[in-house]
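Data block below; observations after.
Note that one protein chain of the assembly has been removed; the remaining protein chains are unaltered in position.
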């Protein structure tokens, strides 16, 4: 398998409008890329790498870049996307806690809105998606993985929506995606307990589809899955996927403001701020 | 097991009103029957055989006959129905492509309305239903099978909603029935990929309930399933089934016109006509 390291920008220079090109250049060029995009020219599949060391905490900037990447893939009529991480041990540690501690109103709004955007675009994408989970994947990290249509997880890591262990509730769109993958029974047990699954446990309950030995193997397996769609009409595929996920997507689309207000209300509770403060202190001591 | 080959008509002559008798006679007598009905007088179970050689393509006439048969079974307070095929290799090849190629508006409407009718009557039937799947069962063939409450499949055939491989999307009521059988996760994967399952794979994901060695065995196993309902109140059973399938049934009942318009719009797209034309040409060459 030949994988071309020329990024999406190069592809865009040939195939797209200058407007799109400009937007593309904004986030995929330079050394400060938070999201790295590499398209295999042969297959048309894009490997999208989260690249915000050390643990890909999802802050406003990373989410904004990811959101733009998803736009580009859509306007490019991407053949498929593999989401992975540049870290050797963490796929994504989830939402950046600093976005919620001592929140500044405007930035908090922009942060949550960017998260909603990413979810709507990734969960509802017309092109097929797979996650090569090459590290731990708690909370918001798990969210990105379950938005994809297929998950391959490298051994010896953990994954789950462990929000209740962090003293919070998973937002309703996190829950929708989780229920799209797990059975009602397993979802309830895992969400109330805040279960972090080992790779093998995740495979058993269906939270991931395959296990891989390392990152290359996980990307390879994701690619094999995405290549199966060569046999189907991409338009029919997109329509079918969106029909299946329609109720979940509409539930957030029709309640974005309410969902935002719920988030803002929650992070502004004194008890939540106190908890976050204590947690941040504990991290500093490590 | 004694199976009586006297068809439903004979039974009707004894037990029903002349109006019903007349309707019955229309579709179950003569050599041109598209749907053959045989009631076992001992058990009250009807074996309904699709009989439109060579592959039971669902055209307007077959669907109309099937729809009438389902009415008769209901007004007869049938003890149960086993749906099967007269072909040795195909349960049903699905919707007749000729109904969609160069469509004539009035006939297209009647065709799709007949399909909706069959779905509403079969998926919502008060009497218990089982499919003896004695041949390949793609697309609309699979639809008929998943409308039933139990499926026994003869080895060495394939089944699935493979619409995306044909360049189209499965209509929403196809999807409802599919999700009533498979898990959310398996349904999404199978519907987007257009998966055709072997008998064993179908058993594994729960798309069929049992495997049979041949047609007689499949009918026998369906009968055993239906006979279990001897222990239950048929009125309570019907009410329970319809409660469980209510949301799906209402979704189509409340959107029949919209669903019809979506079909008419789709088949009138030049790209769809082109695809159908090419497909028909390829069949002719075989």
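Worth pointing out:
Every chain is named by a letter (A and B) in the order it is written, and numbering of its residues begins at 1.
Rule of thumb we're sticking to: a residue touches a chain if its C-beta (ideal position, glycine included) is under 8 Å from a C-beta of that chain, and two chains touch if they have at least 3 such contacts.
None of the values given here were measured: they were computed from a predicted structure.
The residue touching the chain not shown here, chosen from A:102, A:184, A:213 or A:261, is A:184. In the complete complex, the hidden chain is touched by one of B:33, B:180, B:198 or B:255, namely B:180. Per the touch definition above, the residue from A:170, A:211 or A:238 contacting the chain not shown is A:170.
Residues touching the missing chain, restricted to subunit B, are 128, 149-150, 179-183, 206, 228-229, 231-233, 235-237, 239-241, 243-245 (touch as defined at the top).
On the side of subunit A, touch with the chain left out of the figure occurs at residues 163-170, 172, 175, 183-185, 187-189, 191-194.
Note that in this section only the chains that are shown with their structure count from here on.
Simply put, subunit A must spin 120° to overlay its Cα atoms on subunit B, rounded in steps of 5.
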